[in-house]
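For this depiction, one protein chain was excluded, whereas all remaining protein chains were kept in their positions.
After this line comes chain A, so read on.
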Amino acid sequence: MNTRQQNKITYSWYGKPMSSDRKLRTSQYKGILITSERSRTETCIQLGNFVLVEGENADQPFVAQLLGLYEDGAQQKHAVVQWFSHITEIPQNKRKLLKREISPQEVFFDQVPGYDTDIAVETIIKSIMVIPLRLGEELPVMLNKEQTFYVKQSWDGKCFKALSPDTFSKLKEARKKEGGIPNSSNSRIPSDIISPLKKETENVVRSTTKPKNVELEIESKHSASKSSLAKERHSQRVANDVKTPTARKKLQLNSPIRSPKGRLLGSEVLELLDDLCDAVAPLEPSATKRRVKFTGILGSPPKIPCANDKSKSVLDTAEDWQRFKDTIQLSPHSKVSDSSEKAKNLNMKDDTISLIGYQKRCSQSPVLSPCSRRICVQKTNTRIAEQVSILNALELNQEEDFLSSSDSSYSSNSEEEKDDVLCTPEKKTKSSRILSTPKSSRKSSVHTPAKTPKKTPLPGTPKTPRNATPEIPRRSHAAQKPASILEEARLRLHVSAIPESLPCREEEFQDIYNFVESKLIDGTGGCMYISGVPGTGKTATVHEVISCLQQAAENDDLPSFQFVEINGMKLTDPHQAYVQILELLTGQKVTATHAAVLLAKLFNTPGPKRKTTVLVVDELDLLWTRKQNVMYNLFDWPTQKHSKLIILAIANTMDLPERIMMNRVASRLGLTRMSFQPYTYKQLQQIISSRLNGMKAFEEDAIQLVSRKVAALSGDARRCLDVCRRATEICEFASQKRTPEIVRMAHITEAIDEMFSSPYINAIRNASLHEQIFLKAILAEFRRAGVEEATVQQVYHQHIALCRIEGMQSPTISEIMAICSRLGACRLLLVESSNKYLHMQVRLNISQDDVMYALKDE
C-alpha cells in the first residue's frame, strides 16, 4: 500500500493559457500533461484528442473527445468534452433500432442532451484513437487494438443517425491531428517529455498494421482491454493513488508489493524477479530509442526470420500488456477483499500473478536487447517449467475457462509454429496457457466488478450460481379464459390485477411525482418518507409514479434515471440491502461489507455522465439494526454532493423516524414526509367500481355495503377486494342451477361474516359436552376465587360438581387433562406446560362473556 501511495499522477497544463476570461476567472489551455512521478513519464493530450474518461463503473470507461480545457477561479482543472456512447450505454430496447451487429469497438457520436460535458481533468485516463467511418464501411480488421474506436453513427437518445458530413470531417481532422501529434511534438518539445507510452502504443499499432494481418488473429477482445484499463484506474482510486497506465510502470510498481506475498514461489524466483526489475529501470531510456529502431525494421516486410521473431516479440509484448493489465489490477481488489478471501486463494493468485510478471519479462526483454532476452528466456523457461506443475493443479479447476481462453492460446500457438525460432514452441504454448489462467482465476476468485454478466458459472464454486435462470415450469394446458361475468369480475378484482390508474390517490401521486421530478431536473438527491397502514396503496402509488417518470424520461421530457427497488421483508438480513442495491445497479455480486464500500464510493465520488438513481425502500422498518448503520448510510448518500440519489422510503408507521431511529438517522431522512390515510368508504367504493369498469356484476348497494364495512374495520383495499371476490364465489355457488345473477347484499354479508366473525363462539358451540362443562367449570371457579386463573385441580372439582348436577358420569383426571390440552391447542384456553399436571394454571383466552354467550344457547 505504501509503495503505491508514493506514486502520483499530476495533471499540469501544457503551454501557456491561450486566453482567459476575466469575469469568469477562467483561463483556457490547449493541452494537458499527465505526469506520473514514479515512472517519470508524461503524456500530452491536446484539444481535439480522444480520451478515455473514468466512468462510474470500472468496467466501462467513457470515450470522449477533448473540446476545451480551462482552469476556474478555484484552481480546479476542467475539461469540456464531446461524449461518445459505447453500445453498452445505450438502453437495451433501443439497441435493436440499429439492426446490425455492433462491434465492441464501435462508439456513437453522442448527442443525448442532459449529459454533463464539463468534467474534472483528473478523470481522464489516457488518450485513444477514434476513427470516423462511413455507415456502410466495414471496420478495418487490422486495427484491433485497445486504443482504437470507430464511429459511424450518432445517437441522440432516441434514434441513430449517420454522421453529418460536418462532424465527419471534423472528426477526421481531429484524428489526423492526433496522428500528427507525436511527430510534431517531437520537434517542439524535448524528447523526454514525449510519453514513452504514447510512442510505444503507436509503435505497437504500427507494428501490428504493417507486418500484415497474418499475426493478427491474436485475440485481444476490445471490451476486455478497455475495461481492464478502466478497472486499473478504478483500482487506483480504491487504493487512493494514481499512476500512468503503462505496463512497465506497473511491473516495477507491483512486483515489490507482491513479492512479500509470493512466498510460495520460492525465494529464487523472487530474487530473479527483483533482479529483473532493477535491470529494467535503468535500461528504460535507451529502450525507447531501440524500439524506434525496431519499428523501422518492422516497417519492411518480414523476410529474415530473426526480424520476424522480434517483431513478434514486440507483438507479444503488446498483447501481454493487456493480459498483464488484466491480471495486474487485481492487486488492489484483492486487497479489498482480503478479509473475505481465504489465504489459500490469495496465494494462488499471487503465484500466478508473479509468474505472469515473470513471463512478461521474458517476452519483453528482447525489446530491450536481443541478448538479454536469450538469457532471460533460458533462465526463466526453466523456472516456468517448475511452475507449470504447480499451475497444472489450478488448470484442472478451471478447465472451463480454458475453453474461453483457448483461442488466444491457440493463436499464439499457431503463431509460434509459423516462425518457430529460438524458443521452443511447446514451452511457449504452455506459457501462454499459463498466461491465460490467471485471468480466469481472477474472474472466479475476485468478486469485484463482474465484467460480463452473461458468463456461465464456473464449476467448483460452491455457491448458488450467479446467473442460473430459475424458472417455474410452463403449464401444459393454457389457462382458461373467464367464461362468465362473475369470473371476469373476479379476475379484475384480484389484487394482482393492475388497474389502468390508481383512483383516490391522485394527490399523493402528484406529491411524490413532483418531488421526484424536481430532484431529477435539478440533478440532486433527496429522501422522502412514506407511511400508511397496510393496504393503502403506498407501494402501488410509488410504482405508478416511477412508471410515469420512466415514460416521461423515454419521451425526453425528463433526464433519464435508474430505478432500483428493495424490500426489507425480502431480505434475510438488513445488510443484504447493500448487496441487492449494488447488484441491481451494476450487476455485481459481492459480500455485504464490500458492497457497502463500493456503494459508498459510487455515491460519494463525482461521476460524469452518471444518471440519477431512484431507490425505493419498501418495509423500511426491517432495515433496523442495533447500530442503524444501514439506515444511516441509505439516508446519508442522498446528502452527498455528487450522489444524485433519490430515496423513497416506505413503512407502516407514521412516527417511525421518531420512534426507532437515532437522531442522526432521522435528521438525514429529512422532513419530507407523506402519510397515506386509510381509504374511506367512498374511496373504496370508487376503487371497486373503477376496477369493475362498468361490468354489471355487483349491485350498487352491495358495493356500498362492502366499502362501508371494510372502511369501518381497517380501510384496507386488499381486504375490500378479497371480500368482493369471495362474494362472487358465493354468488356463483348459490346460483349454480339457475341463471347467472349478480352479487347481492346477502352474498356480501355472507362473505364478510365468513372473513371477520370471531371463530371462538362457533368453536365452543361445536365442542363436546365435557369440553363445554369444563369451560363452565372454569367460569364457576373464577367466580368462586375471584381470580381469572385457576389450577386444573380446582377446575376439576368444579367439573365433578357440575357433572353431578347434570347426572352424568364424571370423567377421570386423565380425561380432564386431555380435555384441557385440547382446548389449549385451540387456544380457547391458555395453559402452561403440562409437566405440572394437576397444578397447571389455566386461563381463558376469550372474555368470560363470550363463553357464557356461547354456552347459554345450548
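Just so we're on the same page, a residue touches a chain if its C-beta (ideal position, glycine included) is under 8 Å from a C-beta of that chain, and two chains touch if they have at least 3 such contacts; residues count from 1.
FYI, contacts and distances are computed from a predicted model.
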| task | Pick, from "SKP1 component POZ domain-containing protein", "BMS1 ribosome biogenesis factor", "Origin recognition complex subunit 4" or "CBPA2 Carboxypeptidase", the protein name that UniProt gives for the chain of this complex that is not shown. | result | "Origin recognition complex subunit 4"
| field | Absent-chain contact - pick from A:490, A:691 or A:776 | value | A:490
| task | Write down which of A:21, A:522 or A:754 is the residue touching the left-out chain. | result | A:754
| task | Among A:75, A:555, A:663 or A:809, single out the residue that touches the unshown chain. | result | A:809
| note | Out of A:126, A:719, A:747 or A:776, the sole contact with the unshown chain comes from A:719
| message | Take the complete complex as the reference. Which residues in chain A touch the chain that isn't displayed? | response | 461-465, 468-480, 482, 487, 490-491, 494-498, 533-535, 569-573, 576, 579-580, 619, 622, 652, 714, 716, 718-719, 722-723, 725-726, 729, 733, 754-756, 759-760, 762-763, 765-771, 793, 796, 800, 808-809, 811-815, 818-819, 822, 825-828, 836-839, 845
